[in-house]
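All protein chains but one are shown at their positions in the complex.
Showing chain A:
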Amino acid sequence: MAVSVSGPAVEGVQAPVKKQRIRQIVLNLENCILTEDKLNNTPSMQDGLDREVETDLRFIGCEFIQTAGILLKLPQVAMATGQVLYQRFYYSKSFVGHNFEIVAMACVVLASKIEEAPRRVRDVLNVFHHMEQLRRKKTPEPLILDQHYMTLKNQVIKAERRVLKELGFCVHVKHPHKMIVTLLQTILLSENNDRLVQIAWNYMNDSLRSDVFVRHPPETIACACISLAARMLQIPLPTNPNWYEVFRISEGEIEDVAFRIFSLYARPEVDVDRVDKIVKDLRAKQQEEKRLKALGTLAKTVTIADEKVAETTVVPLNKILDSNTTALYGPVKKVSGVETKGERDRYKDEDRHRDKDRSRDRTGEKSREREKSRDQGRDRSRERARERSQDRSKDYRRRSSSSEDRSSRKKRKRRSRDRSRSVSLDRRRKHRHRRSRSRPRNTSRVY
């Protein structure tokens, strides 16, 4: 798909080039067809995932997308797109690194947008939550709006972006649905083939769960589905020559698609929890390995350092471990844009204090306005926020000097002045603190 190779790679006349370089990416609307090598050596397998488990994950991911689509009343074309995107994505990233359920949700969100039937992220989360409860045979309860929900939503939005990035925005999918109808009209030349069309469509929708969409162009899939449906209904199709040869499709290709569709039906039901556990174990193992590796290098440096300091410091092992874990996984991160209520209240208090203090200031009026606009425009662009914070810092400088002036002039009000000054100092410190976190605050979008 979407690839044009320029330079030696295409001409091929020059001395054998070991490593071709792709110079240009061409965006187009054709479906992705992958090479055998890519199909047999997927990123998940490189991470040590069993082929069978991977097939299972692909299968249930697609099933989730289909079920969620039905519950969300999406048109079938959106579900089909979502499933193809899901399949494509996992030829670029591993199941171990990217949770299949979150990617499935992201694919639903993205596909609904692509097919002009947008659904809200929240609705998609709700539907997946509902499905999970049914799977666990619980009575469905609504999803609670809590920290967990926020984290999940952000993860889905991030996953959506990652899907777009990994697919290079080639998110268009050419579906064989329409082709099936037109093909049947041309081959059979009869009106009454609704049943045949429906069965062919059924095969096609099932085929989404296999990898045929990254193996064959949509025309081949359409032909294979028709021949399967015709076989089921015992309707003869032209054989001499074979009707699909018009499209330069060989019998072998048709058989390949048919084989892949039928092997779907032979699969035992997927145990989601078991598969999930395998992936989680692998992930944990991978992280552990990484950690040990990092620890190895760290320990080495520590010993070298120790030698230099001539055995004056002994670093306890658990300390190394601690520092290492934080380095690897980062400090416990707050999900961007999410604040707890307590924090928000504290900010409000601070604001109030500042306002009170500002009223004494000459520029009080102006700064309060600025303050107000800041509060209103939390979601405005980041640049403006930065500008404002710079303005604010100027303001502070001005005020601190003026408060010193006042202190020299009016000794009688020493007590109050002291208080105000301490407040302002305190505030300045807080302010610095606030500026450092002003960015996530201003882009915060979930309230």
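For this structure, a couple of remarks:
Rule of thumb we're sticking to: a residue touches a chain if its C-beta (ideal position, glycine included) is under 8 Å from a C-beta of that chain, and two chains touch if they have at least 3 such contacts; residues count from 1.
Just so we're on the same page, contacts and distances are computed from a predicted model.
Protein name for the hidden chain, per its UniProt entry and selected from "TBC1 domain family, member 19", "2-methoxy-6-polyprenyl-1,4-benzoquinol methylase, mitochondrial", "Cyclin-dependent kinase 9" or "small monomeric GTPase": "Cyclin-dependent kinase 9". If you put the hidden chain back, the residue from A:L167, A:L184, A:A230 or A:V275 that touches it is A:L167.
Checked against the full complex, the candidates A:S92, A:N126, A:N193 or A:S207 give a single residue touching the omitted chain, namely A:S92. Of the listed positions A:E63, A:E132, A:D206 or A:E219, the one in contact with the omitted chain in the full complex is A:E219. Only one of the listed residues, A:L110, A:I261 or A:L282, touches the absent chain: A:L110. The set of chain A residues touching the chain not shown comprises 1-3, 5, 9-10, 12, 19-20, 22, 25, 27-33, 35, 37-38, 88, 91-92, 106, 109-110, 113-114, 116, 118, 120-121, 156-158, 160-161, 164-172, 216-217, 219-220, 247-249, 336, 377, 379-382, 384, 439-440, 443, 445-446.
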